[in-house]
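Of the protein chains in this complex, all but one are displayed in their positions.
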Amino acid sequence: MSQAQATPFVDSLLQAAAQTPLPSSGIDWLDTARRENLDAFAASGLPDTRVEAWKYTALRALGQRRFVLGDAQAAARAVDAAVFALPGVDGPALVFVNGVFRADLSCLDTLPAGLTLSPLSQALQGDAEPLRFALSRHYREGGDAFARLNAALAGDGVVLRVAAGAKVVAPVHLVFVGAPAEDDIAWHVRHVIELGEEAALSLVEHHVAVGKHQHLGTQVADIVLRKGARLTHVTLQDAGEGSTLVRHDSVQLDAQAQASLYVLELGGSLVRHDLHATLAGDQSRLETRGVFALDGRQHVDTQMAIRHQALNTASDSVWRGVADGRSRGVIRGAIVVAPGADGSDASLSSKNLLLSGQAEIDTKPELEIYADEVKAAHGATVGQLDERSLFYLRSRGIPLAEARSMLTAAFCRAVFESLPNAALREHIDHRLMEHLPSA
Amino acid sequence: MLKIENLHARVEGKDILKGLTLTVNPGEVHAIMGPNGAGKSTLGNVLSGREGYEVTEGSVVFNGIDLLALEPEERAAAGVFLAFQYPVEIPGVNNTYFLRAALNAQRKQRGEPELDSMQFLKLVREKLKIMQISDELLHRAVNEGFSGGEKKRNEIFQMAVLEPKLAILDETDSGLDIDALKQVAQGVNALRSSERGFLVITHYQRLLDYIEPDFVHVLADGRIVESGDKTLALKLEAQGYAWVADKDPALTGASA
Partner (left out) sequence: MTTETTDRNELSATLRDNAEVAAVLGRRYEAGFVTDIETDSLPPGLSEDIIRQLSALKQEPEWMTEWRLQAYRHWLTMPEPHWAKLNIGAIDFQAISYYASPKNKPKSLDEVDPKLLETYDKLGVPLHERARLAGVAVDAVFDSVSVGTTFRKELADVGVIFCSMSEAIREYPELVRKYLGSVVPVGDNYFAALNSAVFSDGSFVFIPKGVRCPMELSTYFRINAGHTGQFERTLIVCEDSAYVSYLEGCTAPMRDENQLHAAVVELVALEKAQIKYSTVQNWYPGDEEGRGGIYNFVTKRGDCRGDDSKISWTQVETGSAITWKYPSCVLRGDRSVGEFYSVALTHHRQQADTGTKMIHIGKGTKSKIVSKGISAGRSSNSYRGLVKVEKGAEGARNYTQCDSLLIGKKCGAHTFPYMEVKNPSAIVEHEATTSKISDDQLFYCRSRGIGEEDAVSLIVDGFCKQVFRELPMEFAVEAKKLLEVSLEGAVG
């Protein structure tokens, strides 16, 4: 089910891992998990399009490329903090350049009460036991090659904890900067995020670039919300043109927890996002909101799976996609209602605009229902801007090109309406308008 | 100001307008009445440049320029405004933002300076007063979730802000109860001026009780078959359209 393992991609990473292995963590279980995941990656290689989860994303070209593992010069790369400044986001910040933690760019001085925030490399020097569950995970699915790779090779990342009852109001800013280097770099970050009972957190994950490069970044995040916790998580993916970014998020919601996940995919050349959410506790609620707006030869593949496995849980997902140029947008939105998950209320909407004859949209909403006291619905469309609306705008004097971008932005805008951070919402809107084709 | 001559137009291969001739001067209010299917709405759509309406013959000259050669937005900038029979809902586009974008696009095309948000807000406040519209409507998306009456009032409000030279009201009375109708008519009357022409398209006479026309034309089978003053509308009200159909259009077609 996978490509011949000896692709240049696999070869280069395995070689690099052998020559400059991660320094031993001094933690047996972690070293074992890293080794086992590396072996699993070596055995499986990259998935091909016969693997259902990779049906619409071919990795042939990536498989032919070679990468250097990590950036030894990362600490010296010049990065202007202005590239990641965001209005409405003024809490603590953790900044990584090519996957390497940069204390000089980060802001960890005054953490609010109840918040523990540090790079993974530091966290591992203290009591690593709380990280054991997340970091010794194994990825068994045929399509999880990047997660395996990440588990084997990630030396850093973010460890974030909010103590029970603590409310972290100012958004925590996690920044991942891609910076040009002599070689194409593969970097890996691993996050462990936990919100204690009744805790609240606002989190902004931000991918940006400071110049042209073709790096590969992988990120795996385990996010757990304990009973009654609340999370607002905004991902602003503005990665560099030409870069490859693979993110794998697992979110677990215990009883009465509530998570709102917002995703804006603008940048990158080949982008893959796996979002697996489990509504594990009764009355937990999940809201996902996402937009991808693509042009050129961008390829963005979002694979979302939401699993309801407790009583009276709710999920509501609204996604919008725009594909122009020769781009390809892929979105799978699977809702699974497990046996016994009575009272589940699940809905998903995936609407897409196909703006060019060279672009393609593939959408695959899914329902898998094993309980009967359930309300579940999904809808998906692929189409164009509404001619009547276009005419209405033009009849009021708005030129065609402007009318088009106005309607395209409006099409995406509804997705972020419920985002409570007004300044950030405005910034997103602005960024989206900037990004959309106006002529 | 507007000179329509021998206009023929076709929709989906079917001839709808078959030689319509009409002149509107500044300050005049012309009512176009007629039975269903006579081509009333087609006239409005052809004048504002909607796609799918093919002009096969005739000309439309607006202040000396060939209106039919212009894109819809260019017509708007030239001063033509169509109040839609069914205003379109545009979720996600804020009403105020939309209106400012429209006004500035028109001003830009006319070589006038664009208004900044303060200037625009001031203008809007003035117009709101005239239209008696609550500014709550401004914060919503264009026409989204508006009642029938709100949509029509929003159309007239847009007209007040954009200040066109020629306003075409396409069945603005349809779907309105009498109170909403009065409000809309009041708005229109407030915008009557010696520089502005109106084309009021309607099926019923009742709108003309509130917007008094200078001329009334009867449109049947794609042509104007009868023209007169406002008493013609009363005659139609009393006798219906049957007598119009009885007239031989071939004999009367050129009378307008």
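Order of writing sets the chain letters: A and B. Residues in each chain are counted from 1.
Following the convention adopted for this analysis, a residue touches a chain if its C-beta (ideal position, glycine included) is under 8 Å from a C-beta of that chain, and two chains touch if they have at least 3 such contacts.
It should be emphasised that the depicted structure is a prediction, and the values quoted were computed from it without experimental measurement.
Within the entire complex, contacts from the absent chain reach the displayed chains A. For the chain missing from the display, the contacting residue among A:24, A:116 or A:384 is A:384, taking the whole complex into account. Across A:359, A:398, A:415 or A:436, the single residue that touches the chain missing here is A:359.
Contacts to the hidden chain, counted on subunit A, fall at residues 52, 56, 339-340, 342, 352, 354-357, 359-384.
The definition used in the following text is that only the chains that are shown with their structure count from here on.
In whole angstrom, the spacing between the mean C-alpha positions of subunit A and subunit B is 50. Across the complex, subunit B is touched by residues 386-389, 391-400, 402-403, 406-407, 409-414 of subunit A. Remark: subunit B residues 48-51, 71-73, 75-77, 81-82, 84, 87-88, 90-93, 98-99, 101-103, 105-106, 109, 141-142, 158, 162 touch subunit A in the complex.
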